[in-house]
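Let's look at chain A:
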Amino acid sequence: MAVATSNIPNIYKPYLMRIEKVTVEAPGVRTFRLVFTNPEEAEKFTFQAGQFAEYSSFGDGESTFCIASSPTRKGYVECTFRQAGRVTSGLASKDVGDVIGFRGPYGNTFPLEAWEGKNIVFVAGGIALPPMRCVIWNVLDLRDKYKDVTILYGARTVADLVYKDELAEWDARPDVRLVTTVDPGGETPDWKGQIGFVPAVVEKAAPSAENSIAVVCGPPIMIKFTLPVLSKLGFKPENIFTTLENRMKCGVGKCGRCNVGKTYVCKDGPVFTFAQVKELPPEY
Partner candidate 1 sequence: MENDNKATGAFEPKLVAFVCNWCTYVGADLAGTSRLKYASNVRVIRLPCTGRIDFMLILKAFAQGMDGVIVSGCHPGDCHYTVGNYHARRRWILFRSLLDFAGIDVRRVHFAWVSAAEGAKWADLVNKVSGEVRELGPYKEYQGLAGKGIA
Partner candidate 2 sequence: MARIGVFVCHCGENIAGTVDCPKVVESMMHIPGVVHAVDYKYMCSDPGQRMVRDAIREHKLTGVVVAACSPRMHEPTFRRACAEAGLNPFLCEISNIREHCSWVHEKSEATTQKAIDLVRVMVEKVKRNRELQPISVPVTKTALVLGGGIAGIQAALDIANCGHKVVLVEREPSIGGHMAQLSETFPTLDCSQCIMTPRMVEVAQNENITLYTYSELESLDGFIGNFKAKIRMKARSVDMNLCTGCGSCYQKCPQKKIPSEFNTGLGTRTAIYTPFLQAVPNKPVIDRDNCLYFKKGVCKLCEKVCPTKAIKYDQQDEIVEVDVGAVVVATGYNVLNTGFFPEYGYGKYKDVITGLQFERLASASGPTSGEIRRPSDGKVPETVVFVACSGSRDPAKGLPYCSKVCCMYTAKHAMLYKHKMHEGKAYIFYMDIRAGGKMYEEFVRRAVEEDGVNYVRGRVSRIYEEDGQLVVKGADTLLGGMPLEIKADLVVLATAMVASPGAEELAQKLHVSYDAYKFISEAHPKLRPVETNTAGVFVAGACQAPKDIPETVAQASGAASKVLQLFSKPELMREPVVAVVNRTAPPLFSTCVGCFLCEKACPYQAIGREEIKARDGKVLKVVAKVNAGLCQGCGTCVALCRSKSIDLQGFTNEQIFAEIMAL
């Protein structure tokens, strides 16, 4: 028997996006620039800094990454990922012109408006710069609205640093303070940045906590040792932001995977302040 179908959209159907540009950032790490195959969809699409999406390699499945480009840059989105599992390997096999799926944007955002008039300190480690790149460019594109911008970025080795061109660009800007570091032993003969672990470099750089916001992303061990440093510098937990990367499948609060206690990282996050993180059960 026939029953009329409603017009509830299929929330699991990704936009089809064409890869416009592929940049190899570091061994196994790529950035895709994606454009909508359907201009109408492009027209309607908006997102904000901090949001994430589900990217499909058709035939392999979906994977979750933050949108790495700034909402201030229109006409495309970018993502950066490390080839690790089945989906990212599938994505890594794609080239310019190939089509992948994009479902999003999902999740909350960095409160950029609330940060206006403040100093912003970005602390990132390794492959965690991409989720922050979105907000960095957003801030830099609206540079006048913010005071001092400090970017502290570390990776294991020089080769592992991502966005090398942009690091150079930020380094050259007078209105950005960039400190890059690599772990001891990860330097090359011509390395001009710091050598040392991120927490120590943060301590040395000693950004002022006065009227400041810190955004920290990186491996758990880096975060664990960076937080006390920031705290010592006077940063309050509610002024330190991060983005959590729990495993997700649906991205829209249904599949149950990203739950941290009663919190759904996909809906309540991914952006949290450390004041919020402290309240979460240790399941992230």
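Following the convention adopted for this analysis, a residue touches a chain if its C-beta (ideal position, glycine included) is under 8 Å from a C-beta of that chain, and two chains touch if they have at least 3 such contacts; residues count from 1.
On the choice of candidates, all candidates are chains of the complex that A comes from, given by their letters.
Not measured: the values here are computed from a predicted model.
By the touch rule above, chain A in this complex touches candidate 2 out of 1 or 2.
Remark: chain A residues 22, 92-95, 98 touch candidate 2 in the complex.
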